[in-house]
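Worksheet: the structure to be examined is printed underneath.
Note that one protein chain is taken out, while the other chains of the complex remain in position.
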Amino acid sequence: MIIIMNRLAPESEVTAVVDKIRAAGLSEHVSRGAERTIIGAVGDERSLSPEMFESMPGVERAMRVVREYRIVSRETHPQDSVVQVRGLAFGGPAWQVIAGPSAVESGAQVAAAARAAREAGCRLLHGGVFKQHPSPYGFQGLGVEGIEQLIAAGRAEGLPVVSELADVRMLDVFLEQGVDVIQIGSRSMQNVELLKEVGRLNKPVILKRGIAATLGDWLMAAEYIAAGGNHNIVFCERGIRSFEPAYRATLDVSAIPLLKRETHLPVIVDPSHAAGKAWLVPALAKAALAAGADGLLLDMHPQPETALCEADQALTPLGLAALMAELRPLAAALGRSL
Amino acid sequence: MIIIMNRLAPESEVTAVVDKIRAAGLSEHVSRGAERTIIGAVGDERSLSPEMFESMPGVERAMRVVREYRIVSRETHPQDSVVQVRGLAFGGPAWQVIAGPSAVESGAQVAAAARAAREAGCRLLHGGVFKQHPSPYGFQGLGVEGIEQLIAAGRAEGLPVVSELADVRMLDVFLEQGVDVIQIGSRSMQNVELLKEVGRLNKPVILKRGIAATLGDWLMAAEYIAAGGNHNIVFCERGIRSFEPAYRATLDVSAIPLLKRETHLPVIVDPSHAAGKAWLVPALAKAALAAGADGLLLDMHPQPETALCEADQALTPLGLAALMAELRPLAAALGRSL
Amino acid sequence: MIIIMNRLAPESEVTAVVDKIRAAGLSEHVSRGAERTIIGAVGDERSLSPEMFESMPGVERAMRVVREYRIVSRETHPQDSVVQVRGLAFGGPAWQVIAGPSAVESGAQVAAAARAAREAGCRLLHGGVFKQHPSPYGFQGLGVEGIEQLIAAGRAEGLPVVSELADVRMLDVFLEQGVDVIQIGSRSMQNVELLKEVGRLNKPVILKRGIAATLGDWLMAAEYIAAGGNHNIVFCERGIRSFEPAYRATLDVSAIPLLKRETHLPVIVDPSHAAGKAWLVPALAKAALAAGADGLLLDMHPQPETALCEADQALTPLGLAALMAELRPLAAALGRSL
Partner (left out) sequence: MIIIMNRLAPESEVTAVVDKIRAAGLSEHVSRGAERTIIGAVGDERSLSPEMFESMPGVERAMRVVREYRIVSRETHPQDSVVQVRGLAFGGPAWQVIAGPSAVESGAQVAAAARAAREAGCRLLHGGVFKQHPSPYGFQGLGVEGIEQLIAAGRAEGLPVVSELADVRMLDVFLEQGVDVIQIGSRSMQNVELLKEVGRLNKPVILKRGIAATLGDWLMAAEYIAAGGNHNIVFCERGIRSFEPAYRATLDVSAIPLLKRETHLPVIVDPSHAAGKAWLVPALAKAALAAGADGLLLDMHPQPETALCEADQALTPLGLAALMAELRPLAAALGRSL
């Protein structure tokens, strides 16, 4: 921790800061410049917080020197981690593409989606069953029945299954039914109780970025999961909120190389929710992979124009197959495989 | 719903849109201009969504004409609603000021806070017991023990008690212990399951704004609560995320008059979390009330420099008393009371 | 300057940083912690920049300790500065309210506006003559003829005159015609050549905040003016761009107390451009003053519904008079005068 004192802070205020550092079991290092006195706290700074000092008289600013996240940090684990899902590796040389409907609507619909996903070359099936619809009058998902249909569709096509968990009380159902990957949605990224619960599992978790989460916030959310013992975490960028009204969210491609530098864990991208429009998805998917992402999560619907929600962002089976065909030469050019 | 067709959309695409409107039980109104054909859907547009049309060929844009929220809308309830908390009215002529510690740390701490709050003229006590700390290594709150201490402190000083609920599984404890007002925090504003649960109660709810929630998102979150039958909702603005690094969140004072126009429900403001610094709180508190807020939610700690979290934003008892003294003439000047 | 080295930076990289500090004429102070080596540069850090170090191998981060702005900083001038405009003081106990049309449209229009402004109790007249319209097909202002009409209207009512300068080539006209206060608009806040030019004058300048300018950016823009010798600067907050679509810009009331702490110069607020709607202006005006602003800049038009631009944000003469009547008791309650 570095504490910068106000220009006119008297000696007594410097002493108070030093006392507080010592009380926390660290030692101090005081540097008196012409304009400011700067105090460094030497030792394990995780028992300190900037706020502890910024509320003290004479302190202008305090800031951490070491990152707050530890388990997910590349500092403590320099090699890339690979997260395994039933034999599929996230974070290795191969890109993993997950596809499926935003909401499971029926057994037939999700079966058709699974078939189209597999035929296009995707290796995992996604389907939403507990929808966090922005409106109480909107489609809330099929619930448990939807999970059964999703699992059946995935098993029939040999695709592991990904679904979003938003309510801790549904965790048992997810486990009993055999959902392969638990997705934490962007609205739940800071739902601490949910993070703690999935942290206790030995099951892969896709952690989507909150729409206004900084990379630091997001890494700390992952640290919550990791601190519980579950290190099978895949980050999923899905766009952040900006002032631009032309699309649903601003896909933050810069987050990809930054995360790859800060953490050893895999990073995938959901271009569908960022775009909000199916026609935009291919350009964003390619940009994400070119920036270094390890895979994609794509909204796809057998008949988007009949979809019960997010109809405008789902790729058709044809659109998905066309995109996958475009990705193959891209993978080769970028030294990856698909 | 208004649907704007592309300039070159052929007649068949117009017909498809019209068919979809009719299939949903509404009727259409087609206006052919020089540059665009515009189609209005006449009837109850809540069975429609813009996405249903924006995924159709030839459609450039679709937009709602009527707001999606209904129960919380001033259109359906033109008079101001007053939310009662044990005899205290939110939304009437009097400002209500809630104060207390960000986290209950001990019986003695919260008792001292309650006393200071009452002495300063505040009428409700706030205290956090399940903290959603951004770090898994930070203070997570005292839990059930903290509720007991909070309730005891409130009862001793005759102050109704407000606390944040973030985990649906804790709802029964809140009810058994007699928490008077349930606060939904900004990270939970779109936790739909939680909104549904508090929507089933007959108990006042303070609904904080998500850090990146538009006013529309926020009103829809309130509609979730209201749709369950609970209309005792108080909105609480607490700052939004912007590019400015100089403070923790940008207090959105414009939200206050806009909400007062859109909804009949009361609106209060939490300047402490927006500021992130105690010295900024008085200016923001006065700004919020001058803009038309019905009350305040203030972080206060008997000894901020020892606080286990958010030390730098808590007012001291002296600071709280000084602010309340400043608010009295302001209330008179603005035609309110305190 | 503080330079934080990477955890694994070898001694040679530390030495290179130290050499660079010495080469710039400063001395170093090296603190070796368990996790990081931290280097402080002692001396006049204005010859350094963080980028100089962040491009060096082994450097994780570098940050300034002292603010880059100097003349406008309260550190170098602890007392409030008062900016005089023909006998009117900005930054003293009295609030100054400037009103007038977004665009001068005719001699009669601006004369009517001036009369209404004076009758309502405003003490300065504003009028736009070179409009920076977002569209090339929109009204571009009356130009020189407009200045003459504006000056005539101001002189007739005894009101000093404020107008926006966006093109350096028009500066002479502003000076010859006797514009009393030069306004730098939000789109020009970082037009460095313009800032340098008005920095050479001995004439008050109102410096509006850029729509995405941090407080640091804004203070540096003022420093440009001040560095040229002109210290007669009044800051004008007018809203920043956020994700919220419900109003034109997010009025940043927190900027007011923050600026008052960072700089000795006066701060006023333009609620009209933030609101974008006349009905919102009174609430925002009161919020700004309650937060500590020294005055207001208000859009007003004798007949808003006929205005050639920004028709929806202009107050009517009646609306202006009603707002001024509301502000008088507020001034008394806040210890100011009007």
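Order of writing sets the labels: A, B and C. Residues in every chain begin at 1.
Just so it is clear, a contact is a pair of C-beta atoms (placed from the backbone, for glycine too) under 8 Å apart; a residue touches a chain by one contact, two chains touch by 3 or more.
As the structure is a prediction and not an experimental result, all values here were calculated from the model.
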Among A:Ile38, A:Leu251 or A:Leu296, residue touching the chain not depicted: A:Leu251
Options A:Ala212, A:Ile225, A:Leu265 or A:Leu315, residue touching the unrepresented chain: A:Ala212
Interface residues of chain B (partner: the chain not displayed): 2, 4, 7, 29, 31, 33-36, 38, 40, 42-45, 63, 65-66, 75, 241-243, 245
Contacts of chain C with the absent chain, listed as residue ranges: 46, 49-52, 54-56, 68, 132-138, 140, 166-169, 187-188, 190-193, 196, 210-212, 217, 220, 223-224, 227-228, 241, 277-278, 304-305, 307, 309-314
Absent-chain interface as seen on chain A, which is shown: 212, 214-216, 240, 242-247, 250-258, 274-275, 279-280, 283-284, 286-292, 329-330, 332-334
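FYI, only the chains that are shown with their structure count from here on.
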Interface residue overlap between copies chain B and chain C, same or different (over half shared): same
Cα-centroid distance, chain A relative to chain C, in whole angstrom: 39
Centroid spacing, where centroids are CA-atom means, of chain B and chain C in whole angstrom: 31
Residues of chain C engaged with two or more neighbouring chains: 242-243, 245
